[in-house]
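My questions all concern the structure below.
Just one protein chain is left out here, and the rest sit where they should.
Which chain is which? They are A, B and C, in the order written, and residues in each are numbered from 1.
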Amino acid sequence: MSSTYGKNYCISIFGESHAAAIGVKIEGVPAGARIDADVLQAFLERRAPGRDAFSTARREPDMPEFLCGIKDGIATGAPIAAIIRNSDTRSKDYGNLANVPRPGHADYPAEVKFGGYQDRAGGGHFSGRLTAPLCIAGGIALQLLAREGVSISARPIRIGGETDGEKMKAAIAAARAEGDSVGGVIEAEVRGLPAGVGDPMFDGMENRMAQAVFGIPAVKGMEFGEGFAAAELKGSENNDPYGIVDGKVAPITNHAGGILGGMSTGAPIVFRVAFKPTPSIGKEQDSVDLSSGTPTKLVVKGRHDPCVVLRAVPCVEAAAAIAVYDALLERKKEI
Amino acid sequence: MSSTYGKNYCISIFGESHAAAIGVKIEGVPAGARIDADVLQAFLERRAPGRDAFSTARREPDMPEFLCGIKDGIATGAPIAAIIRNSDTRSKDYGNLANVPRPGHADYPAEVKFGGYQDRAGGGHFSGRLTAPLCIAGGIALQLLAREGVSISARPIRIGGETDGEKMKAAIAAARAEGDSVGGVIEAEVRGLPAGVGDPMFDGMENRMAQAVFGIPAVKGMEFGEGFAAAELKGSENNDPYGIVDGKVAPITNHAGGILGGMSTGAPIVFRVAFKPTPSIGKEQDSVDLSSGTPTKLVVKGRHDPCVVLRAVPCVEAAAAIAVYDALLERKKEI
Amino acid sequence: MSSTYGKNYCISIFGESHAAAIGVKIEGVPAGARIDADVLQAFLERRAPGRDAFSTARREPDMPEFLCGIKDGIATGAPIAAIIRNSDTRSKDYGNLANVPRPGHADYPAEVKFGGYQDRAGGGHFSGRLTAPLCIAGGIALQLLAREGVSISARPIRIGGETDGEKMKAAIAAARAEGDSVGGVIEAEVRGLPAGVGDPMFDGMENRMAQAVFGIPAVKGMEFGEGFAAAELKGSENNDPYGIVDGKVAPITNHAGGILGGMSTGAPIVFRVAFKPTPSIGKEQDSVDLSSGTPTKLVVKGRHDPCVVLRAVPCVEAAAAIAVYDALLERKKEI
Partner (left out) sequence: MSSTYGKNYCISIFGESHAAAIGVKIEGVPAGARIDADVLQAFLERRAPGRDAFSTARREPDMPEFLCGIKDGIATGAPIAAIIRNSDTRSKDYGNLANVPRPGHADYPAEVKFGGYQDRAGGGHFSGRLTAPLCIAGGIALQLLAREGVSISARPIRIGGETDGEKMKAAIAAARAEGDSVGGVIEAEVRGLPAGVGDPMFDGMENRMAQAVFGIPAVKGMEFGEGFAAAELKGSENNDPYGIVDGKVAPITNHAGGILGGMSTGAPIVFRVAFKPTPSIGKEQDSVDLSSGTPTKLVVKGRHDPCVVLRAVPCVEAAAAIAVYDALLERKKEI
């Protein structure tokens, strides 16, 4: 199965970039929970395209319509469904791509998998646009987590090789000017999660969060705590000793990134996510015309982000929130 | 739920380090499939402790007993179950740890999660020993994949900061001499997987493989293709152009590590896994006596690996095999 | 989780009777499959209210809008989502029920479960109206099954104690005249399913079909083959001997209703479903005002079916189709 996540906070995403709509079904929101529509909308706007000079020019309000499960701002306990209409779709921009897969995109494996029946326009179900319903579900999870004292925040720490904010922007602008693109790294923290959340082996916090976060297009790596750098440390350097902090047992360093044995330690969960440069570039590329099987040159027209990292920040928060809230509900069964 | 993986090739692991046995139930092996016991045993021995000077001295045959599902070497189609008896358990070595969580281990969050009822001896269900049933399931998956033309191989590429084989061994020996430990990085490849395997969003190849691989203790990071390095590249550098290779459409470079949009491209799936240094070290560490709530010094006795990376190589192959075979079975429904 | 069915043909239903819409997400429709909209609509109309003198007067077109997953009548391989707007909702009819649970309805346990936050109007998520998205998913499954040579048909065999068609109608009319209601029994057959479909123990054909069919409101019993009557037979009477039929091995009687050991035998799957009389009646009933905790008399106004059995016939076909197609996809992994 696909486009579905979670056993307790269950989200099921649907839609294609140029279909009538995209949307999400959500289960696991407790009856009686108030969902603040303004807070949610503000969260969604952080992801929306066309917000600033650095993003694609496709401009959509991305206002979700809630079809059921919320009445007067309060969850009824029934499944929630929300959709976003695809109002601004210029399919013709993609016409010349019909038989020529774009390098770095899902086009070619999708062609094989779906036998050519997939909706090629705009990337179909593989479009980055599908992160909008992810953010609806994640934005609601963030509100629910906040009531449990858990917060999640992410920020870009590298873009185009730069770590300074202004230089990041310059790198994006330079890539745009060249018809090229840049990638980056987002770091995120989950704060306030009590110790003991997460399950052994395949349902540990790392497993759960990785399964969710790799659902964001362009993610190619994920690490927790010291991550790959831990491979260079000695045990005596990487282990987090325990002490008494604010009267409670706690690790006094956090090389583990808040997770041991798949379970939260009570320290912040710290993780980093690597994004490849967005594959949609204006430069000419080599590809193959699948209808004739002959090599061809491809120039992708249309509107493209030179960097998805900024818009991906709320997506990372959303994906993490979904995973963490699902784990927290799992924990409730044990108590 | 925990210790369970897969929707098609379903494995369910049980056991604790010092309980009567550890084991695994496996579903999804096709009736009539021949399982080569010698090949499986040779695979398991790559993981077994006590094989060489670099591993823990705990020496166990780790011979699985197959309880059902295989008759005369042929899968019957019924669930397979295999167990390994825990014959060599020195619980007393762990006696002084009863109330003092070891830094870097699962002890403390497990204490919180299970309210002190977990089996502390040897790490209980969180022991690295539980990778033995993982390797049983993975070893069988590798045999099944081989018949589909798919192979998986892994190797250490960094240990203790070294990339050369002899220097890696020296780094391990030095760590052992100091009562310390070192981590490392394993790189693996999946070859022969056709294009179009893997599903959108949360069931992409990266998601599936990450959910499995993070089930190996000490894994703190995972990346595919260029991974974190992709964040430093431009789209024009990272995109893999398509061409005609051996008469077929194929990406002519493989920065993507064989995965686009969560689906295999037909190129090898390449990934790297970061292992932290094993937390069991001989050096004195700070911890807290949970029964009294007072800080204390901890010296962990017993037998410990100064480096789990070498033994983790088959575990990475096993975890990947489970994920890949599950995805391949999913694909069969579509064809 | 709730309102979700299947591991291969996965349906996820959402909506409330008086919310903006009801709908369904469907996964598992093969890319390239043609969905005949006219055939589907004709199927949905068999379930729709207001079709004849025997059904509730609520009249809605119940035309689904397909949001994604189908393009030009062809499945794209992406999840399918369809919604039906709730256009004709007279919430005020239900005003006096706000605090007084209707006997035989889900009102009271829903009140306890959801703490009063559930949408009471029209039964909310428990409304029989939610069988419309069930029939969308089932109608599509029926089309897919037809291409595999499998057909499913159901018919009422008892209504209000009558077995003759005209007498059934008379019983319904009499119940309506009295402000009362009647139940009945539907019998259904699955034809063309090859032997060997269905899985051991909890995923046998009976288990799968029961899990789906009990999802139709008002179902209180289900039996296969001889069913409860088998309890009165001897083994020598109930066993189905094997013989050669049309040159192939087959059971030459079908007391088993086409299922042995949870697996299809190749004979038609025959089952019967018991429907209770619809709980919405015009007669005065005893209930309790939950706000004051005092007994009260209740007269339910609004529009009600005196018998849901006729409209439930396509629902039974739909639920069975979903279960059978899911099992058939499971089988594909084995071959």
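We take it that a contact is a pair of C-beta atoms (placed from the backbone, for glycine too) under 8 Å apart; a residue touches a chain by one contact, two chains touch by 3 or more.
Quick caveat: nothing in here was measured; it's all calculated off a predicted structure.
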Q.
Looking at the full complex, which residue from C:Gly28, C:Pro279 or C:Pro314 touches the chain that isn't shown here?
A. C:Pro279
Q: Return the single residue from C:Glu45, C:Glu189 or C:Glu226 that touches the missing chain.
A: C:Glu226
Q) Where the complex has a chain not shown, which of C:Asp119, C:Glu206 or C:Glu317 is the residue touching it? A) C:Glu206
Q: Just the residue numbers, please: which parts of chain C touch the chain that's not shown?
A: 1-5, 7, 13, 101, 103-110, 112-113, 125-126, 130, 158, 160-161, 175, 178, 180-185, 194-204, 206-208, 210-212, 214-215, 217, 219-228, 230-244, 249, 251-252, 255-257, 260-266, 272, 274-281, 283, 285-288, 290, 293-295, 331, 334
Q. Touching the missing chain, which residues of chain B?
A. 1-4, 7-8, 10, 12-16, 19-23, 25, 27-28, 31-32, 65-69, 71, 74-81, 83, 113-119, 124-125
Q | Missing-chain contacts mapped onto chain A | A | 7-8, 28, 30-31, 77-78, 200, 329-330, 332-334
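Basically, only the chains that are shown with their structure count from here on.
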Q: Mind checking the centre-to-centre distance between chain B and chain C? Centres are C-alpha means, answer in whole Å.
A: 44
Q: Find the geometric centre of each of chain A and chain B from their Cα atoms only, then give the gap between the two centres in Å, rounded to an integer.
A: 25
Q: Could you list the positions in chain C whose residues touch two or more of the other chains?
A: 7-8, 28, 31, 77-78
